[in-house]
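Removed from the display is one protein chain of the complex; every other protein chain stays in position.
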Amino acid sequence: METFVQQVLAGIATGGIYACMALAVVMIYQAIHHLNFAQGEMAMFSTFIAWQLLQWGIPYWLAFGLTVMISLAGGFILERTVFKPIENAPVLSHIVVFIALFAIFNSLAGFIWDFTIKPFPSPFGSAALFGEGLIGAHQAGMIVITLVVLLLLFAFFRYTRIGLAMRAAAANPESARLVGIRVGTMTGLGWGMASAIGSVAGILIAPMVFLEPNMMLSILLYGFAGAVLGGLTSPGGAVFGGFTVGVVENLAGTYIPVVGAELKLPIALFLIVAVLVFRPTGLFGHRVIQRV
Amino acid sequence: MTVGEENVSVTTPAQRAAAARTLSPGTALSLLLLAVMVLCPFFISGFQVFQLNLMLIYAIAIMGLNLLTGFNGQFSLGHGAFYAIGAYTAAILMDQFGVSYYWTLPAAGVICFVSGFLFGLPALRLEGVYLALATFALAVATPQMLKLSIFEHWTGGVQGIVILKPDAPFGLPLSQDQWLYFFTLAIGLLLYWAARNIVASRSGRALMAIRDNPLAARSMGINVALYKSLAFGVSAFFTGIAGSLGAIVIQFVAPDSFTFVLSVALLVGLVVGGVGWLPGALAGGAFIVFVPNIAEEISKGLSGAMYGVMLILLIYLMPTGAGGLIRTVSDRLRRR
Amino acid sequence: MSASLSVRGLEASYGAFKVLHGLDFEIAEGSVTTLLGANGAGKTTTLRALCGMIRRSGTIEFDGRSIARMKTEDIVRLGIAHVPEGRGTFTSLTVEENLQLGAMTRRGGDNIAQDIDRIYSFFPRLKERAAQQAGTLSGGEQQMLAIGRALMLRPRLMLLDEPSFGLAPLIVRELFAILADIRANMGVSMLLVEQNATMALELADQAYLIETGSIALSGSAAEIRDNDSVRNSYLGY
Amino acid sequence: MRNGRSIDFALACAGGRRARIPHQRQVGFQKARSGDSGCRPAGVRGDAGVNAFAQAQDRQPLLSVRDIAVHFGGIKALDGVSFGLERGQILGLIGPNGAGKTTLFNCLSRLYTPTSGDILFAGATLLDRPAHRVAESGIGRTFQNLATFSRLSVRDNIRIGAHSASNSDIASDALRLPWVRRNEAEIDGVVDELIDYLELARVADMPASGLPFGTLKRVELARALASKPTLLLLDEPAGGLNHDEITELGERIRKIRDDRNVTILLVEHHMNLVMAISDIVVVLNFGRKISEGSPATVQADPEVIRAYLGDGK
Partner (left out) sequence: AAAQDPGVTDTTVKIGNIQPYSGPASAYSQIAKTSVAYVNMINETGGVCGRQVEFISYDDGYSPPKTVEQARKLVESDEVFLIFNSLGTPTNSAIHKYMNAKQVPQLFVATGASKWGDPDNFPWTMGWQPNYVAEARIYARYILDTKPDGKIGVLYQNDDYGKDYLNGLKDALGDKADEMIVSEQPYEVADPTVDSQVINIKAAGADVFVNITTPKFAAQAIKKAAEIGWQPLHILNSVSNSVGSVLKPAGFENAKEIISANYGKDPQDPQWADDEGMKKWHAFMDKYYPDGDKTSSFTVYGYGVTQTLEKVLKASCDDFTRAGVMKSAANMQDMTTDTALPGITMNTSEGDFYPIEQMQLMKFNGERWELFGDVIDGSAATN
């Protein structure tokens, strides 16, 4: 029983990591109706930027803000430069370019900052809060920030015209142009926001897993899983999904005999796919009906 | 007879003629290519033959992926899994049961068809991104499954399985590399022929109809669920055979040989070769084998980045892959 | 009076295949011009070319200002609304969101709500479906939505590609009444592509007949109405 | 074994398809049907189909819609509609936008399942058939908003129409076995005939995307006919056609009914067309049937005028 509670708490703590990333995933999905496989590496790169700024002695929150700004601009510019030439290329070609970006960011980061792990400071410290330190001050802080980002995102899509424009641009670019939406700008903005959220996620995650070029490799997958489980169209769902994945994974690893420990991740993923089979657009994603 | 068609009609015969004209160069070209592929093993080093062999093997795997993604519109980031199943089938059969290498191919094919078909069933309900995640999950889970200690007796666990490379039969004056190359080439041609038949057949049309418009396809009497699963099965069949060939040529299988990187490589190969264009698989295979080496030549420390940059440039050069490029070029020629 | 839209030598093609072979036509301020033509003649292509949805060449002047090089979104921002062939519904969004998008480029959210109500008063069915996913609407309902969305822009020029497509007779009549009303009270000029030639010619001032991408016949609506070939093939009397 | 059966099938179907002389048409037609029922893999085809054809000759009507309702959440797209349709008739189905016409079509092709009510086709219920087994029972359709296979050539689009009327398995297809080749030849025969019949020769080898709207409507018609339907559902076939083309279409529909003995259910908003070619007209409004009868009676029905036609006439 005690183990159970501990594993759940630990699951929530790591789930926080996934939830952060899941938000970034939802953001990009709303903007391009697809997953960006380079997103994790972009977040990692942003985190290195933050780390560099801190090394230069810039105070934490200033560095934080700067990084978010840089990532926002970076994401926007990246989309406008790299993807402009292939605007009309099929989606698979875009996915391949995501993969290329993945390779580029990963290898650049290793080249610039090498592969040895780096401690990353937490603004909240690591004091044990409860669960005998299972949820420390940092985890708590991270969860709070995640929820704040969630609210902002939710409001953005629900109540702002630009949010609506962005969804429209992703859903039907041609018609979007016909109502005067600058589709390119919207996509760029979407990338910007996604990479900004990604940078926040990275900065919050790094203190827990240590900063290094492969930091996000698996976390992105968990982020996808969380977002997809919750429903890619629902920020709230994504966060819920993230936490669920964290908890389920731990419980699977602890309680499923024989293979549990060895197959933590596969089992978690299997469960998610199982859920999808029954709710093909995730737990909270809204179903788009096709008709003739 | 309406105006619109007059319009069209003007162009059609021209295009038909053009088609006729470009057809012969097309076949000529492919025959030339074939000739080159048959002859070159005699003029290059064993190691290069080995590389070409790998290229062919990846091409076969990509061809399988193409049937699923290009012709049926289902998106898979997990084909490395089927490649792995094929490879392990071959390795286990040869290592534990002393089966001769050529019998492992059909076995691998069948096993992969079944697993592909079964995976296709839940995948039925998933589309686009959701399917992408499911398949990606499969890719990520594969090495861990292969490591699983309860299968260790067969899979050799983390240590993997070492197998022996076959010699050329009936005392043919061929090195192991050359023999395996021709073996692979033959299998590849056979599968290519089969793939083309499928695409040109009733089943193939059903697959493409589902890709273009599932609802209409259903109303035309196409059992969408069945054909989608079949697509997965057949696709896995091809990729699995490629996997077993891979195992035979590499002489070794281990979980680390089949990480998600492999699945991603196959997808990249598919797109570079041209989605929905079977011969593109060759270009894709070549990309998988050679481009990383080129990237490494340029810069060791940044080989990853170089690879990425080259990939992007390639996509700029041919946004719809080699297939698309060739199509546009031949269109240009036509208009002359 | 200043030509609201004037087109000279408009050409457009799809890939290798040229569809428009140099069209010239005018739309006077606040007037309605209609394009007639068999299917495949190039009417839709003309409208698409005008608002930059396909590559085109020639001179296109809107209020004396060339829009031949402009991007679609900028052209729309000048107040040119397009009811496209195939309706271009945002199928995954709600009916209401679709209408809001129509007003996307209008600065200030001021009286958008009123305009939406106005659209609802034109097409009550849309009001009943306001919160529904637009993709589930019936064909005709989606057509109404497309028209409503275009009106939300408060356009100065409307490009209407078969607005009566799939609408019930009663609604068609109402639609033309609405168009007439808008034209009269708001001075909106219109380029109308319509298979229902009878009603189109009733509404229009000017008319052009397109055949295989070039203008075969032009004149005032009245003249065209009396042309025999048009009578036979478009009006049927 | 498998092949053996399929060869009979080819012959049987051939027998059916070659039948062109009026009084034999009926017979030949059934041969074709029972023929391909014979060559379907066991299990794919239930008894419904077979009964259908047994009963088809004597029992009328061909189609009877019995009090069907379709509800989407609160929306009653269809709310207890009943009508019958006899062999060889053309029934015009009209009504305001959103009245439920397409929804009814979607029920007939089993893309939707009625909330209540039943649909009998040739005496057997359709509701126990999945959508992909409707075509083989003899119902073909076109779509209101084009649903062609855009990347495929017109010819392939039509070939796909013949899917349900032929048979193969992916393995034999991959090996291009003799009987597969025979089937393909069989299909191509049907397709070529339709291409001539609907004057599509000029566009036959072009991709569907980018063809003019009216042409694509004809492609859909050809595709539907390729499955040798007994009942043909046409959803607004005249959309985007001018007066001339509509008259032409009207004649074509009649012709199809006559020389292919197809029964036709037609949804259209072009009154001249509907009233010109329909034997009976059914009017829906808000998912209910508000009127039924000969074109003349319906046109005169004040209810219909108020709800649909308007009195501007």
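Couple of notes before you dig in:
Note that the chains take the letters A, B, C and D in the order they are written out, and that residue 1 is the start of every chain.
Keep in mind that, in the parts below, contacts are C-beta pairs under 8 Å (C-beta built on N, C-alpha and C of every residue); 3 or more make two chains touch, one makes a residue touch a chain.
Because the structure is a prediction, the values reported are computed rather than measured.
In terms of the touch definition stated at the top, the absent chain reaches A, B within the entire complex.
Here one chain is not drawn; of A:E87, A:D114 or A:E174, the residue touching it is A:D114.
If you put the missing chain back, the residues of chain A touching it would be 2-3, 6-7, 10-11, 13-14, 17, 103, 107, 110, 114-119, 126, 128, 132-134, 136, 208-210, 212-214, 217-219, 221-222, 249-250, 253-254, 261-262, 264-265. For chain B, the residues touching the chain absent from view are 45-48, 50-51, 54, 140, 144, 147, 157-160, 162, 246, 250-252, 254-257, 259, 261-262, 289, 292, 296, 300-301, 303-304, 307.
Basically, only the chains that are shown with their structure count from here on.
Least step count on the touch graph, chain A to chain B: 1.
Ranked by how far their CA centres sit from the centre of chain B, the chains are topped by C. Centroids built from CA atoms put chain D at 33 Å from chain C.
A straight line joining the Cα centres of chain B and chain C is 47 Å long.
Between chain B and chain D the centroid-to-centroid distance comes to 39 Å (mean Cα coordinates, whole Å).
With touch defined as above, residues shared between interfaces to two or more other chains in chain D number as follows: 102, 111, 143-145, 147, 211-212, 214-215, 245.
Shown for chain C are the residues that touch two or more other chains, namely 37-40, 136.
Per the touch definition, chain D reaches chain A in the complex via residues 102, 106, 111, 143-145, 147. Note for the complex: chain C touches chain D at residues 14, 36-40, 85-86, 125, 132, 136-141, 143-144, 162, 165-173, 195, 197, 232-236.
Considering their complex, residues 69, 75, 122, 125-130, 132-134, 136-137, 140-141, 144-145, 147-150, 215-216, 264, 267-268, 270-272, 275, 301-305, 307-309, 311-312, 315-316, 319-321 of chain B touch chain A.
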